[in-house]
Structure formats: structure tokens, C-alpha cells
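Below: one structure, written as C-alpha cells.
With one protein chain withheld, the remaining protein chains of the complex are depicted in position.
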Amino acid sequence: MFADEGAVVVASTYTKVGGVYDTGFRHDPSRPLETLADYTMGCYTNLNLPTRVDMLARYVRDYRADGFLINSVKSCNSFSAGQLHILREVEKRVSRPGGFIESDLVDPRYFSAANIKNRLESYFQMIEQKRRSGGGA
Amino acid sequence: MEESLPDLVARAEALYRDYTLASVRDWKKNTGGIAVGYLPIYVPRELLHAQGVLPVGIMGGSDDLEIIRGDAFYQSYICHIPRSTIELGLNHSLDALDGMIFPAICDVIRNLSGMWKMLFPEKLSYYLDVPQDFDRDVGGVFYRGALEDLSRLLVAHGAQPLETERLRESIRLYNENRRQVRELYALRQKEPWRVPSHELYVVPGRHGGPSQLDPLPGVLEDVRR
Partner (left out) sequence: MNYTVGIDLGSTTTKAVVLGMDGTVLGRGITNSRSNYDVACQIALSEAIIHARFSLIGDALARGGGALSPTRRGWGPDGAGMKHPTRVELVAALENALRKQQYSSQLHVLREELGRLLARSSVAGGLSESVERILRQMSDEVDALFAPGTSRKSDFFRDLAGSRYAQLAEEQSRVHGVPFDALVGLFDKAIVDVENSTAAAGRFEDHAIAAVKDVGPENDALASAVRRVVELKLTQVGSVGTGYGRQRLPFPEGQIRSEILCHGLGAHAMFPGTRTVLDIGGQDTKAIQVDDQGIVTSFQMNDRCAAGCGRYLGYIADEMNLGLHELGPLASLSVRPVRINSTCTVFAGAELRERLSLGEKREDILAGLHRAIILRAMSLLARSGGVQNEFTFTGGVAKNPAAVRALGGLIVENYGEVRFNISPDSIYTGALGAALFALRDARRAEAN
């Protein structure tokens, strides 16, 4: 769906669910298991929401994204609960529009391709319109 | 203070339904202490009590609360409790509280603690994680640390410092309260018609309202009669 609209994903927090390297964390080869545990404890879902907002805002700026998309996954409340709040906070910080879809990773009944395509299309067209009317923000 | 049972039940009901927490405001005015809301159930009320804090149980809004702004924070599949809690926060019902404690009861409430921080930055917001390992040297150490953190945070927001003797006394009081509640339930088992559900739900100073240690002995007396 992204490719159809010519959109490219430049960064993601989904890859942070295992742990986070951004803040400079590195494993210590002399204490592999201990630092592996440390790494896991610092994962995205163990960060409080204000910290997550900071991280997302940083990514949008660092990777110069035109917008950010939130995929609310029903199966993982730890990740998802409160994403609407995060959406608004990040929007406020980076002045870029956020898109929002709901789906699931496990339960196919909760994935409606038509619904998602509709929202994504509208979102991408919205960004396109903004750029055309001059001003990426 | 002799209060008849029906009056007591009515008062408990009124407290339960009072979303604007008028009684909490009164308590604060009379005692000068701070009040901290909490979601049941792992929160150590004894600790709060010992530091002169009024623990106020919040269980969300019931069916007579219309959610207008709360829905803006949660996607469709999240249950009613966090939505209504945020609604109460946003419509100023919880203004009398100096903060909130969110225990590890579910992932949504866990995240709610972060949302509370962003929404009400000047208020206390504490996520109380509980140990998964019950070994004293592992989970025990963890839990003690968490409680000490909470205690320090409470002081930073105006509570009295923690003193061992006062903590002991608070524990004793709450244990007595728990014993009385158990007695009430035992009575209900034996003679259910004397302890109907809707009264049982609101009376024993439960989590639905400010902690009320006093009226319970009176209730037992009346019911036994």
C-alpha cells in the first residue's frame, strides 16, 4: 500500500521492542548475558510514554520524515494503549501530520484491508496536498 | 457518632457516586493533608495513611458518565475504565487529588501513568510495579525499593515523612478493617438477606471512595442486631 502511493518508511519504533541502542547502549562482551538482560529491560515497551514521545519526535526530525504513521495493534496493549495521545503529542512537537490505523498482528479478523487502504490513501493524499500548497509542515 | 444503618448505607452510596470528590476537599480543608487517588488493587494504602495521605480509590466512571474527551486518548478496543478515568481527570472531577498511583494491574493502566504525566505534569503520577519473583532477596528487594520511591515522591508532594511506628499503626488499622470486612462477608454467607449486594458494595470503605475506617464497626453492630 505504501509503494502504491510512493511512500517510503524511513524509521520505525517497532524494531525497538527488543531493545534500544539509540541512547548509546552497547553490549559488554565480557558480560554478555548481563548486558543482554540490560538491553531487554530498556526496550520500547518498558519506556514510559513521555520518553516514547521524545523518541518518536527525535526520529521524525533526524530522518526528516514528512509524517509519521501509527499502527495500533490490538494484541499488544503495552505498545498500543494511549497511542492516540502519543499521536497528538508528537504532532505538536514536530508539526508534521500523523496517520492512524488499527489492525492486528495475530488475529486476521481484525485486519480490514479496505479500511486501512482507505485511511492510508487519505493520509498520503493529505500529505501530498500540503506539500503542493507549499510548505511541508 | 451513632448512625443508623440505612443512613450509613445512604451516606456510603452518596460518597460512591460523588465524582467531584467533595468529601475529599472537606477532608483536606480539615486536616491540611494531601489526597492521592489510586486504582485498585496493589496499592499500599497503609503507607499512604501512615504519611498522612488520604488514599482515594478511583474505579472509573459508571454508566452515568458520558465520555466526550476520554475517547480522544484511546483507540476503540480499550475498555471503559481508563477512558472514564481520563474523562474524570479532564472534566476536573479529580482536581481535589494531588496525584494518582497506577499499580501494575494491566498494560493499559501502566501506560495511563505516562499519559497522566503528560496531561497533569504538576501532579504526582507514580507507576507502582510489583515483583514477579517472590524470593525475599529478589522480589522483596525490588518491592522495598519501589515502596521507598513512592514514599519519597509523596513527601516531595507534601506528605509527611514515613515513620516506622506510624506505619505499624496504619497496618494494624487496615488489618482490623480487613478483618471486619471478612466478618461482614461471613455474615453474608450465613444470612445473605441481611447483607444485600448493593449495600455490601458501597459500605465497607472500599476502593470506590475515600478510605473510611471508622463506620465499619458500627455497621457490624447494626447488622448483628
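By letter and in written order, the chains are A and B; residue numbering begins at 1 in each of them.
In the analysis below, a residue touches a chain if its C-beta (ideal position, glycine included) is under 8 Å from a C-beta of that chain, and two chains touch if they have at least 3 such contacts.
As the structure is a computational prediction, the values presented were derived from the model and not from experiment.
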item: Missing chain: touched chains present in the view; value: A, B
item: Touch with the omitted chain, as defined above, among B:N30, B:S76, B:Q132 or B:T164; value: B:S76
item: Touch with the omitted chain, as defined above, among B:D63, B:E122 or B:E165; value: B:D63
item: Missing-partner contacts on chain B, residue numbers; value: 63, 66-69, 71-72, 75-76
item: Residues of chain A (touch criterion as defined above) contacting the omitted chain; value: 84, 88, 91, 97-98, 100, 102, 112, 115, 118-119, 121-123, 125-126, 129-130, 133
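Just so it is clear, only the chains that are shown with their structure count from here on.
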item: Mean-CA-position distance for chain B and chain A (Å); value: 35
item: Chain A - residues contacting chain B, complex; value: 48-53, 72, 74, 76-78, 80-85, 88-89, 102
item: Contact footprint of chain A on chain B as seen in their complex; value: 72-78, 82, 106-108, 110-115, 117-119, 127
